[in-house]
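Yeah, one chain of the complex is gone here, protein chain that is, but the others are all in their spots.
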Amino acid sequence: MTTRLPTRSETASFPALTGRTLRRLNLESLALYAFLCLLALFYLYPLVWMALSSFKLGPDIASRPLSFDLSAATLDNYRLLLRNVPLQIGFQNTLIVLVFKGALTLFFCPLAGFAFAKFRFRGRDSLFSLVLATMMLPPVVMLIPLLLQMGRLGWVNTYQALILPGAVNAFSIFWMRQQIAEVPDELLDAGRVDGCSPWGLHWHIVLPVIRPALAALAILTFLDIYNDFVWPVVAVNTIRMQTLQVMLSDLYNQINNMQVGAVGANAWGQVLAASTLATLPVLALFVALQRHFIHGILSGSLKG
Amino acid sequence: MSHSLTPPKLSRRTLLKLLGYGAAGATLAACAPPATPAPTAAPAAATPVPEGEIVIWDRSGDLFQVFDATIASFNKKYPKITVRHEAVDINAKLATTLAAGVDVPDGTFIEDVNIPTLADYFTDITDWIQPYTQAIVPFKLRVNTVAGRVIGIPFDIDPALLYYRQDLLEQAGVDPAAIATYDDLITAAQTIQAKLGADRKPIHIERAAWAIPLQLEMFANQQGASLVNEKGELQLDGEPYRRALTWVKNVLDSGVGSVQEYFSPGDIQAIDTDQVAFYPWAIWFVYGPENLFKESKGQWRAMPLPAWTAGGARGANMGGSSFAIPKQGKNKNPQLAWLFYEHLMLSPEGYKAVYGPNQIYPGGLSTSLPAYTPAHAEKLFENPKGLGDQNLWEMAVSTVKDIPANYFYAPWYGQAAEIIAANVQRMQDGQVTPDEAIAASAADITTRIINR
Partner (left out) sequence: MTALPARPSLGALRRWLGGSFAPYVFIAPFFLLFVAFGLFPLLYALALSFTDWRGVRAPELIGFSNYIFLLTDQAFWESLGNSLYLWLLIVPVQTLFAVLVASLLARPFLRFRWFFRTAYLISYLVPLVAIAQVWKVLFDQDFGALNFALQAAGLSAIGWLTTPAWAKPTLALLVFWKSSGFAILIMLAAIQGIPRELYEAAALDGADGRQQFWQITLPLMRRAIAFYAVIATLAVIQMFAEPYVLTQGGPYMSTTTAGYALNQYMKYLDLGTGAANSFLLTLLVVAVSGIMLRLLRARDED
């Protein structure tokens, strides 16, 4: 592309645009947009297929998977789904878990990441290794003992069982540490000179500087909690406490033919309808918040 | 092992009275079951009724809804038993919940293959079910019996049938009645291919890892064998399995097999483009012609399986489910759970509500048959449209007497099935012979699973 990346203030008038670079720019940006669009197609096609198919009847999904006939579009899958599955309960439970678990993650993980990245303290490296090690153990092996523990606490079918385990997780701490390590020490030293407490350094210096990463952490945390079902499936035994993804995985298991003698009345249509319903609100939220996020991310860079 | 299967603490007399009551459908004339928590026990009155709460898990989806609709008829009989009915992803939750012993239901739906693995967790109901055992399809009673004790209440049996396309057979001039053996089936498939085009692959051959062992066990069951013998030993290396796998290989070698995963997109395409004319499968295949197929809907018919040898048996079972009463049930009310299942499966009000026309299935539940034979006396579900209004009920019921009862599962069945499936896939791809597939599977199962 160009030989020089402009700073934000320069973007209004760009002095280096001679005729030659402009031609190169056009060709290159054509290729760039073509590539990005192709990539978008690769990512969006399955999504579009899912959404369109959810308006088709079961036999049509099965026997004409790749065509879509608008005149035959139907809401039957949605009608059946909403009759059979209390999705609104799922949304509500997911929302509650999202708010509390998300808040815990977003508050405590950057804090721990800060400690591991910028403090020298006794046992730091071994403690950090311990944090990493907890991430390495396959979660499936913990399911039964954790359920046993929830039983002892009387926490089966409670929100705290869905929220607390894994709320301050190694993954997020690890990532925050990697990001905060990039924050120049000079900034922190300046803060110390100004008399900032460790908490003050974190709140006034680190967090503003890592805002892009923090925004991304928020997105990832949101998605991870939203998509999680391995533990929630085990932790609750009643539909009143199920999250959206638990309902979805249950729906899928009803029709994935891996059940001997399964009647499978819930055909693919309902799963695709449920998947669409589970995806679209978040997609809408993303689109709505995109500009906000980008703004937050782009203006976050205070470094250098 | 047997010590862990002792019946719950419950006076035999009370139990028998409860049982007699349930069987006769009369009013109870005994005191409330002693295992019910004391405060809820009815005062010594002339006709106390069983009361308490039970938590019942059923597989979520249509079956849950069907069973849910039967609770009203149960409460008509037992007004004081509160049923908390939960729709649960049984496959995902049951084993974990039982192993942890946390919030365990008082009664649960369970697939038959899993019964031996989880047997230790379930209440011995041998004495309770005793009055009914003569009337239960022997195959199914066998499947619910572990170490000589009955631990499950049979739900359904799933007779295997030969589903075929009557229109394609007619076009090719094949008379279904003439298909008496599996070799005849290959000949018929070759005729169809010769008459209708070389692109036809008339016989479905199963590819999915979960379904290969299921169908193979069906073929074996038809020959009176199963993967496990009476002593719990592996008996894969024998004539029944060799015959079944050799037949599969012959189908493929003759170029008449459509290798697909049951009801996968590819399978349905193959079916709806008239490539497949024969589908030897459990009765629940009917779900396809009823709900999934478009072009071939109404053209399918069912007939008894061909025999392995001329004049041989033509009945077999493929899959099925039952109910069990966990010992750790949170309400400690095993006898109330038993009353529930007794009503559901072993009383006319119950099984008619489950299989007959209902809100969820206006035509009745046509994908399996009750395991309790008195229920076979009267047709419970309507003729499926997907089968051109053929009387599927009668066809399926007629094969039940031929289902060999000599069938056993073992706790290691599931793990063994995966090894078998992998080797059968290899055989389908021409990498090994049937003999080699059997030998490799048997060796692997023996060393890796049984003799560990």
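For this structure, a couple of remarks:
In order of appearance the chains are A and B, and numbering begins at 1 in each one.
Heads up, the rule we're going with is that contacts are C-beta pairs under 8 Å (C-beta built on N, C-alpha and C of every residue); 3 or more make two chains touch, one makes a residue touch a chain.
Please read all numbers here as calculations on a predicted model, not as lab measurements.
In the complete complex, the residue from A:92, A:134 or A:238 that touches the missing chain is A:134.
Among A:112, A:188, A:205 or A:236, only A:112 touches the chain left out of the display. The residue touching the chain not shown here, chosen from B:99, B:405 or B:450, is B:99. Not every partner is drawn; the one left out touches subunit A at residues 1-8, 11, 29, 32-33, 35-36, 39-40, 42-47, 49-50, 65-66, 104, 108-109, 111-112, 114-116, 119-124, 127, 131-146, 148-149, 164-171, 173-175, 178-179, 181-182, 197-199, 202, 210, 212-213, 215-217, 219-220, 223, 226-227, 245, 248-249, 252, 256, 258, 268, 271-272, 275-276, 278-279, 282-283, 286-287, 290-291, 294, 297-298, 300-301, 303-304. Interface residues of subunit B facing the missing partner chain: 1, 4, 95, 99, 117-121, 207-210, 259-260, 264-266, 269-270, 327, 411-412, 414-415, 418, 421-423, 425-426, 429, 448, 452.
By our rule, only the chains that are shown with their structure count from here on.
Rounded to whole angstrom units, the spacing between the C-alpha centres of subunit A and subunit B is 41. Residues 58-60, 62-65, 84, 143-145, 147-148, 150-151, 156-157, 233-234, 237-239, 246, 249-251, 253-255, 257-267 of subunit A are the ones that touch subunit B when the two sit in their complex.
On the side of subunit B, the complex with subunit A involves touching residues 59-63, 65, 86-89, 91-93, 96-97, 99-103, 105, 111-113, 156, 158, 208, 210-211, 214, 261-265, 268-269, 272, 282, 284, 287, 291-295, 297, 318-321, 360-361, 365, 367-368.
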